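Here the complex is missing one protein chain, while the rest keep their positions.
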Amino acid sequence: MVTFVLVHGSWHDGSVWNAVVPRLEELGHVAHSPTVAGHGKGVDKAVRHEDCVRSIQRFVVDRDLADVVLVGHSFGGSVIARVAEEIPERVRRLVFWNAFVPRPGTSVEDDLPPHYRELFADLARGSGDNTVMLPFPIWREAFVQDADLDRATAAYRQLSPTPYQPFLDRLDLSRFSRLEIAKSFLNCTDDTALPPGEWGWHPRMSRRLGLHRLVQLPGSHEVVFTRPRLLAEKIVHAGRD
Amino acid sequence: MVTFVLVHGSWHDGSVWNAVVPRLEELGHVAHSPTVAGHGKGVDKAVRHEDCVRSIQRFVVDRDLADVVLVGHSFGGSVIARVAEEIPERVRRLVFWNAFVPRPGTSVEDDLPPHYRELFADLARGSGDNTVMLPFPIWREAFVQDADLDRATAAYRQLSPTPYQPFLDRLDLSRFSRLEIAKSFLNCTDDTALPPGEWGWHPRMSRRLGLHRLVQLPGSHEVVFTRPRLLAEKIVHAGRD
Partner (left out) sequence: MVTFVLVHGSWHDGSVWNAVVPRLEELGHVAHSPTVAGHGKGVDKAVRHEDCVRSIQRFVVDRDLADVVLVGHSFGGSVIARVAEEIPERVRRLVFWNAFVPRPGTSVEDDLPPHYRELFADLARGSGDNTVMLPFPIWREAFVQDADLDRATAAYRQLSPTPYQPFLDRLDLSRFSRLEIAKSFLNCTDDTALPPGEWGWHPRMSRRLGLHRLVQLPGSHEVVFTRPRLLAEKIVHAGRD
């Protein structure tokens, strides 16, 4: 029995795992799906990356969770890396699912390809509250291309503008590489949210983990909507001892 | 219901889609499979790339087809890119299936690795009619390696020498990047017709599309022979809105 804490990415909140959690429970595990500070609908978006980290750290500590497998999706990778630095004694393994693994002293934005950097900066400037909403065409074509249009549209309605400042904040992460915590990288082989190749997720992000376990599945960046049960099963493979 | 126009690659003619079209029809779609000018058996091979483009353009216009999803395989990618420049108002989406996406002002040959460039030039010189026939060992090992020998041999008999000049013609394509037409890249993950890596199909060709939808399936460059029904289903995923 594993205790999973599932940390969503940008534009999402904890409800994105709604079809994953029951399958993890069916398989005999416990799964928590907190919402990261500044994420979700109708909340204050004026957060820094550190607020995102603290919200997950507090979630784990307040419930006194131990031997946790922290799963981070996309932006969530940058969160679990920092949480692991803060409460390493509570973390059994880190699972990065098509996720950012920032280098010490860098920001998530530093790992974005130039066209996203420009787009997000423009969108944040025009937002009025320093947030970025993902344009639907990018969502439909590059994030959730394995859904049909109805499902892609329905899933888009669940999204909310994501706070921009956490993309820009430089993360210390000087302790991360010295953590003696097992690490996995879960890779969706059709993921084009970051463009494959020079700016892609894998192996660009995965190799930064040093010794790690690679688990792969077919599907897009948002396989959480299109194949949640398979995703849950692969999370188990990535998270077991 | 989608109207597909399927554009074959070098050495093939429209009959290569014979097992794909019925599956597309079963799935509720309309599919046309014209033969590109200068391709197929017993026809005049003295064509230029522009003749290839005009033949498909005329096919679409003569039938007054609208909202067409143009699918181009291999060399056919260079054809649909140009057709889309000529009749953008008739094209709903472009699907490049392990296909060339030439850069403006370049030729298909410019995207061939050196060993193919030399081989094709030699074969064209020796052909008597400026055509290239694909040697069987390359066909068997690098194009259709997922077939058994009997099927590979039978499929080889359907091939015909392909006109060489269209490989050499520089394509303007100055309007292509400004087209407001959705684009997909369909990638067979075992395709070695172009060698994986520096000279491979994906992501070398796909990234030239800018924002696009990636759809992948297992199989060789000639999965049209080995898994035509799966190919049809993936064409639907690549071609839908």
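We call the chains A and B, going by the order they appear; numbering starts again at 1 in every chain.
The working rule: contacts are C-beta pairs under 8 Å (C-beta built on N, C-alpha and C of every residue); 3 or more make two chains touch, one makes a residue touch a chain.
Owing to the predicted nature of the structure, the values given are computational and were not obtained by experimental measurement.
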Given A:Val30, A:Met133 or A:Ala182, the one touching the chain that is not displayed = A:Ala182
Residues of subunit B touching the missing chain are 137-138, 140-142, 145-146, 148-149, 189-190, 192, 195-197, 200, 218
Omitted-chain footprint on subunit A covers residues 182, 189, 202-203, 206-207, 211-216, 237, 240-241
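Just so it is clear, only the chains that are shown with their structure count from here on.
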On Cα atoms, by how many degrees is subunit A rotated relative to subunit B, nearest 5?
-> 120
Rounded to the nearest Å, the gap separating the Cα centres of subunit A and subunit B is 37
